[in-house]
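For this view, one protein chain was removed and the others were kept in their places.
Moving on to subunit A:
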Amino acid sequence: MYGWIWRHLPGNAWVRAAISLVLVLAVVYVLFQYIFPWAEPLLPFGDVTVDNNGGASR
């Protein structure tokens, strides 16, 4: 998979390394900005309030 991506990147090794770095950073950005905030409520350690039905904020 990664080998395939590497082979399909243009340029010499340095250019490819630079592009790979940019790609990795882009993936991390998308994860932090969109995926993780979405996934967070699915995990159960952010509920801090007491409420009547015990599950309103879950």
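In this text, contacts are C-beta pairs under 8 Å (C-beta built on N, C-alpha and C of every residue); 3 or more make two chains touch, one makes a residue touch a chain; residues count from 1.
Simple rule for what comes next: contacts and distances are computed from a predicted model.
*Asks:* Can you pick, from "Carbohydrate ABC transporter permease", "Imidazolonepropionase", "Putrescine-binding periplasmic protein" or "Class E sortase", the UniProt name of the chain not shown?
*Replies:* "Class E sortase"
*Asks:* Which parts of subunit A are in contact with the chain that was left out?
*Replies:* Missing-chain contacts on subunit A: residues 1-4, 7, 28, 31-32, 36, 39-41, 43-54, 57-58.
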